[in-house]
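See structure below.
The complex appears here without one of its protein chains, the remainder shown in place.
And then chain A:
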Amino acid sequence: MSGMSFILAGMLAAATPFLLAALGELVVERAGVLNLGLEGIMALGAVVAFIVVYHGGGHPAAFAVAALAGCALSLVFGFLALGVRANQVAAGLAVGILGQGLSSLIGNSYESLTVTGLAKWAVPGLADLPVVGGLFVQDIVVWLSLLATAAIWGMFRFSKLGLILRAVGENPQAARAIGYRVIAIRYGAVAFGGAMAGLAGAYASTVYTPLWADGMIAGRGWIALALVVFGTWLTGRIFFGALLFGAVSLASLVAQTEGWAVPSQLLSSLPYIVTIIVLGIITSNKRLLKVNGVASLGEPFGP
């Protein structure tokens, strides 16, 4: 398999954990809440999903349990940030650390164990194409996360729900004045974001690299957070950013196996550098940020 087709075949799967977490965070931030606990929520989702699969519960149950766990932990954040109006940055960091601690504790006796991932499903016909064929051979979660991307794009673009989320994020006082229950809507968004982060963690630990190792999320939550901001809160850009990150991380692997005379540390940092540069250029457009930015992001709201 050539380097190019290797990257094409693997980039969607590599992007999926970022994509799922970032889509969830997009909804949360659009509603005006900044949940910095993503990394810990992903870790918790990863460990509970791994345990379910390890004990033979199967992948569907594992993903469901991970989503519930992510939801529950994000509601702890929700209670702090929305219920008692704590500083969102501090509350998010605290919940993130809590999630990472919990995942180490729960996963202690599963360290370095492995499970079997998911079978891939090929699009008939397209999968046989040269070079790009690998793109059309993916596991079910990848296909579903593409569907989720389209659904969230459509929700913000066409649906009343998307409109309400944007309204609550732009001007919560006004949203309340016209009769919306801002806090309830924000709780809903936070719960959804937590469930998505849980799914992202589950994918990382039971499908993408089906093993448990403490700290295996390895900053993916932070990258997902960065993708939301650099993607200027637009679904399409976030998808593109996640894909770019996935592709470049595979490219650095290809470069290493081909024995390029470049320090491996530099290669491993390449995805981060490329993502920052590309999305940084996008973000340098102030107009774009102002038009798409969430005006009330991170500000506590109380009646």
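Note that in this section contacts are C-beta pairs under 8 Å (C-beta built on N, C-alpha and C of every residue); 3 or more make two chains touch, one makes a residue touch a chain; residues count from 1.
By definition in this document, contacts and distances are computed from a predicted model.
K.L.:
UniProt name of the unshown chain, from "Cytochrome d ubiquinol oxidase subunit I", "ABC transporter ATP-binding protein", "3-isopropylmalate dehydratase large subunit" or "Tryptophan halogenase"?
P.N.:
Of "Cytochrome d ubiquinol oxidase subunit I", "ABC transporter ATP-binding protein", "3-isopropylmalate dehydratase large subunit" or "Tryptophan halogenase", the absent chain's UniProt record names it "ABC transporter ATP-binding protein".
K.L.:
Taking the full complex into account, find the residue in A:167, A:204, A:248 or A:267 that is in contact with the omitted chain.
P.N.:
Residue touching the chain left out of view: A:167.
K.L.:
By the contact definition given up top, give the residues of chain A that touch the hidden chain.
P.N.:
160, 163-164, 166-167, 170-171, 173-181, 286-287, 290-292, 303
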